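What you see is the complex with one protein chain gone and the rest in place.
And then chain A:
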Amino acid sequence: MRPLTPDPKQGRGRGQPPRFYARRDRAPSRLAFRLERLWLTPAVRAVTRIGAPIFVVTLGLGLWLGDSARRADLVERYDNLKISIENRPEFMVSRLEVTGASPAVEDAVRMMLPVGLPASRFAIDLNSYRDAIERLDAVRDVSLTVLSGGALEARVTEREPVILWRKPTGLDMLDADGHRVASLTRRDARPDLALIAGDGADKAVPEALDILAAAQPLLPKMRGLIRVGERRWDVDLVGGRRIELPAKDAVAAMKRVIEVDRSDDLLSRDFTRIDMRDTARPTVRLSANALEHYEELTGQKPRSASFSAQTVKPVAVSAPAASGSVASAAPVAAATPSSSVRSGSAQSSAAQTSAASSSAAPTAARPAARPSGSAQAAAAGPAAAAATPAAASPTRPQARPLSNPSKVAP
């Protein structure tokens, strides 16, 4: 017979009775039961686990901070700690390195530094410092960097003066954008810079620079540019003469003047104004002397000096005049001894031109053989004739027939 169960006496401690049942569960006392139920109430749990700690901490802090001396002490400690951290050698800036600045600007930059060096990096308000530097007229751009070695680097890009602006109050140097760079006390401190004048001239500096670039050949004769009415430029030449440029396409007008000057030596003539404001009707105002000469030569009686001095004759200055300019020039040309001749082909006109230039001697009144293969030349012909009465004196037979500048070059 095999026993189904192990001996109950085995497997348990000696002297212990065999135990078949787990012991009865111990009943909680009524108080324990109630407390446990209380503890399982969500509100009680929340109050005990969150509310009570918060209350205790708040109360403790409030009591402790209730004393003003403690509060002051705490604030002071905090400030000291902050200062001691800020003044650590890692954060100290001991020198200022300024690169890319002229000595005057560098001095100014150094002067502007709000604190004396060495100072903590936190004591320097880099943004306001940079704004202050950028407020200098001579500075176009600046970047501030705190380098690791305790250096504050200010990389300055200066404005480049390209032009002088004479104002009633003084003389300013402007950069290419028209921004003031510095003032000058004497014009000859910067003889290399061109001069502009007039109200609002600084706002049109780029255009002025373009005009100056176009007027390169005129520079020796030029005194400067004058802004008129804040809208257009006058070129002021030595001797009080002026070239009046239009508000639009001033550079093209300037080029036209240069071109005519190159071909017809326009600027060496005796005039007071060259008026290019109306591109369709360029006009030259002769001086009083020249007008008298002209009228003598053309056989006109001078009616009155003042009137003749104010006589303004239209001049077709340049080649690209439209055919309309022919019409406008025609009445004038009719008053001149010359008359336009339209002839032949471009080849024949070239031949005549060379012939004419070789026989340039006799008079300006000589009817010029016009290279009038194109309407432009035809238009230019009478104009040139009209513009040259001053040269009509026998002693200065300078008038040369107009031709393509390239052909006159030799």
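Keep this in mind: a residue touches a chain if its C-beta (ideal position, glycine included) is under 8 Å from a C-beta of that chain, and two chains touch if they have at least 3 such contacts; residues count from 1.
Here, contacts and distances are computed from a predicted model.
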| item | value |
| --- | --- |
| Per UniProt record, name of the chain withheld from view ["NADH-quinone oxidoreductase subunit M", "histidine kinase", "Cell division protein FtsA" or "ABC transporter permease"] | "Cell division protein FtsA" |
| Those residues of chain A which, in the complete complex, touch the missing chain | 1-9, 17-18, 20-21, 24-28, 30, 33-34, 36-37, 40-42 |
